[in-house]
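Mind having a look at this structure? Questions to follow.
With one protein chain removed, the remaining protein chains of the complex are shown where they sit.
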Amino acid sequence: MHTVKLYGHFLIVYMRSQLEYRFSFFGDVFVNMLTFVSLYLGFWVLFQTFPSMDGWGFWEVLFLNNLNLMTYATCSMFLWGPMIQLENMVRSGEFDNFLVRPYPPLLILVFRQFGHTFIGHLIVSSCVLALCTYQLSIQWTVGNALFLLFCLIGGILIQGAIMIATASSAFWVVRSKAVLEMSIYTVRSFINYPISIYVQSIQLLLTFLIPYAIVNYYPASLFFGKGEQSALFYFFPVISVAVGALLFILACRVFSRGVARYDSSGS
Amino acid sequence: MRLYGQIMLNAVQSGTTYRFHTFITTANRLVALLVQFFLWTALYAGASALSVPITQVSLDEMITYAVFSTMISMIVANENIETLSQKIQTGNIVTYLIRPIGLFRSLLFETLGTKAFAALFEIIPILVVGYLFFSPAELPLSNLLGFLIALFNGFMVYFLLTFLVGMSSFWYLRIFHLSFVLTHLINFFSGIVIPIWFFPKALYAVTSWLPFDLIYYHPLAILLGKADVSQTLFAFAKGAAWIAVLAAASAIAWMAAKRKVVVQGG
Partner (left out) sequence: MPAIRVRNLSKSFKRPIRSPGMRGALQDLLHRRYEEKKAVDDLSFDIPQGEIVGYLGPNGAGKSTSIKMLVGILVPTAGDVTINGLVPYKNRAATAKGIGVVFGQRSQLWWDIPVSETFQLMKYMYKIPDNRYKRNIELFADVLGIQEFMHVAVRQLSLGQRMRADLCAALLHNPSIVFLDEPTIGLDVVVKKKIREFLLEVNAEYQTTILLTTHDMQDVEKLCSRIILINNGTKAFDGPLERMKTEFGAGETLSVQVEGAVESWDGLRLLGIGDYRYDPESSTLTVRYDKRESNPALLLSWIMGRTSVVDFTVKPPEVEDIIRAMYTNPERPVLQEVL
């Protein structure tokens, strides 16, 4: 509880210092929203000509992307900044500062900053969710709402786990930022489309090795009743959260292992 | 002339130190190409399953389009926005005020030098991979000349656009905003992934007034033989016109920037 309040203090301080540069702040948020315009408009153009993407329609594909976006943005608000900077901090020795505080280093890293630019992403994804609801006539029954909520939580945990685990490579290899960026940009781009379009080996990789597919493809498939339905609809959200939680804990362990072999070789 | 050669050589040599960075970028491009391959295959399969004819271009041609689009990416891409804004922020830009050759020419030849290096380590591997794995359509050699001219235009247009955005660093600190906007305008309006043939009429009209399609769509259309003579000549003319406009804008920007530096002291 005290930790939560502490984060509150940190957030207030951070936001105050960011809002000094008001123009840049809103510029950041706005510019980040452009990513979706180009991506979603691209989908729209494609669907003007092509009737289906492996059985998925335009709004379903949008919904799919939205799950990815929502979970990525939420997780990134807290983790993107610190994880991207980790390589630099480890190499310069600046990471030392995070080891002499009365809290775990990962926590201090997260507390010190906030990805305000991702607020724009969340605004966009909320709007898209509303649009999809309308266009696809989605009924938000308690069951559906809970399904979505749990899948989002699981998705956020998985995105976070992947971010932390790949960033932790900073304690082992020099070019860890590249490893991180390949994961969160390159590999994650696979799930912009329903993974059924890929060969099986890629689908397996995205389900069991770097489980991005659990973030959006499986939830969306089940939600729209693609393929087999049945009891999986009720179990899946729980699986998602369980897998997410497990992976997140594992990722934090990897991070701790990394800290134990930290050399502090920068001066 | 020897000076220009030296600049290019320097860029080639420094290219070797960025080996890892280029490896990552190449890997990223290959993955993107892979995704496009599956995407188009699925889209065309879906269309044929629902008996919707796709008349603009065939699947084979689309795959070729994707392979060569990736290649164009590698030829055209540069880090000049980053380089320029760094030079400006640190103040190193002033050295270009006193050097015998101007900033523009210096940067151009540095870029060309880096591209020569890229040709060896990035472009040829992609072409090899592309041909081995994706078996793209056969291309008549007669299109090649037109393609190369359009490619040169596209290269220059992108170079000038990045130069202008880089220059804005003199006046606007958060260069990342403008750079981002440029990237996304290109991602959508250049035909880098989705060719303009698929654009609805309204968007098509917007695109034709913008320079971005000169970078990807026009060269690729010419290469695939989708552009007849008049369309090809139109592309050349549009290219020349935009290069002139952007070059003039660059010159003005650089003069204004120089004045700012001299007056304000950097």
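We call the chains A and B, going by the order they appear; numbering starts again at 1 in every chain.
Heads up, the rule we're going with is that contacts are C-beta pairs under 8 Å (C-beta built on N, C-alpha and C of every residue); 3 or more make two chains touch, one makes a residue touch a chain.
The shown structure was predicted, so the numbers you read here are calculated from the model rather than taken from an experiment.
Quick one: which of A:Val13, A:Cys127 or A:Leu246 touches the chain that's been left out?
A:Val13
Among A:Met1, A:Val100 or A:Val199, which residue is in contact with the omitted chain in the full complex?
A:Val100
Extract the touching residues of subunit A with respect to the undisplayed chain.
Within subunit A, the residues that touch the unshown chain are 2, 5-6, 9-10, 13, 16-17, 93-94, 96-97, 99-105, 112, 260-265, 267.
Rule of thumb we're sticking to: only the chains that are shown with their structure count from here on.
Within their complex, state which residues of subunit A touch subunit B.
Spelled out, the residues of subunit A in touch with subunit B are 24, 27-28, 31-32, 34-35, 37-38, 41-42, 45-46, 48-55, 175, 178, 181-182, 185-187, 189-190, 192-193, 196-199, 202.
Please output the residues of subunit B touching subunit A within their complex, sorted ascending.
20-21, 24, 27-28, 31-32, 35, 38-39, 41-47, 49-50, 52, 54, 56, 173-174, 176-177, 180-181, 184-185, 187-188, 193-194, 198-200, 203
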